[in-house]
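The complex appears here minus one protein chain, its other protein chains still in place.
Up next, subunit A:
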């Protein structure tokens, strides 16, 4: 699935040139990399489950992209995609993840104890004396860390059959229902949710929308919606798992306020418990030492981690160097509705820009350190003072 696979052989009746997509108006990572020669070399290949090159690239062909925003333009249908189509995906990964080479190794670190208590060396020690548990709540409204996980042996959302998707759901429910203590919670299948429950979850920023983005739709991830999709969350609503949206699992830890340390600790503890529960049932997560955790979109490889805050930065966000500051801090901004939304009332979603090549601890540390600096800058600008001496070096 979605459409390229079953007639992969039919295509061989035509030359590679006749099949090669028209990418002249395209601006995404796939289009930059996929030459006619590469297309010719890869087009008759498929993964053991039957995912083909055209399946990988369909979303990128259908969505030429934007002059300013560079989308990835390709997806994986299973774990083997990253191997069978490495000639395409390695350069895409390298371009997207800041020069990450095919021979590089990714480190995983989910030990929250490693989140530094001491100040980061690039920042003035007198200003920052603790490690992530006290982001100023006058500015930081909420803190959140998310990642994704894929279950080894199953096809990914662009390619999975209904049977597989349901099996993933069943496995997930079984494992999550065992969780107790602060993780004790409940699963809500999208099919059975009432409209009120659903709207409440969306308003709380908990639930995923029915996909409307053509980027997702063109890859086939929304097939059979809402079959086998759902959300599990703990009673406190601080730990959530999305099942079968863009990935098998999306795991989210969040709470109001600025205690990122607590959020990250819960995140790591919860993930570790879930992984153990899956292993008890004979399943592991897709992971390898080169790509880290394997997810549907190449942009989420490695940690798949986006750690961020909603923070009030009405002054610094208008500063001419705001973009440059974020870039140096290796952070990105989004609106408060998430990706592709606008900031409302000077409140921004600030998170790490990287996913691969840094560990989870490193990335969250960057967010903590970076947000502290941004708040310091905001306070200076409020007081009418300069922030020139606070300009960070490129991390």
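Annotations for the structure displayed:
Note that a residue touches a chain if its C-beta (ideal position, glycine included) is under 8 Å from a C-beta of that chain, and two chains touch if they have at least 3 such contacts; residues count from 1.
The definition used in the following text is that contacts and distances are computed from a predicted model.
Hidden chain, UniProt protein name from the list "Iron-sulfur cluster assembly protein", "Phosphatidylinositol glycan anchor biosynthesis, class T", "Creatine kinase U-type, mitochondrial" or "IBH1-like N-terminal domain-containing protein": "Creatine kinase U-type, mitochondrial".
Of the candidate positions A:66, A:191, A:237 or A:256, contact with the hidden chain is made by A:191.
Between the chain not shown and the residues A:35, A:111, A:170 or A:272, the one that touches is A:170.
Considering the full assembly, A:217 is the residue among A:217, A:353 or A:390 that touches the omitted chain. The omitted chain makes contact with subunit A at the following residues, 1-11, 14-15, 18-22, 48-50, 54, 58, 61-62, 153, 155, 161-164, 166-167, 170-171, 174, 191, 217-218, 222-225, 227, 281-283.
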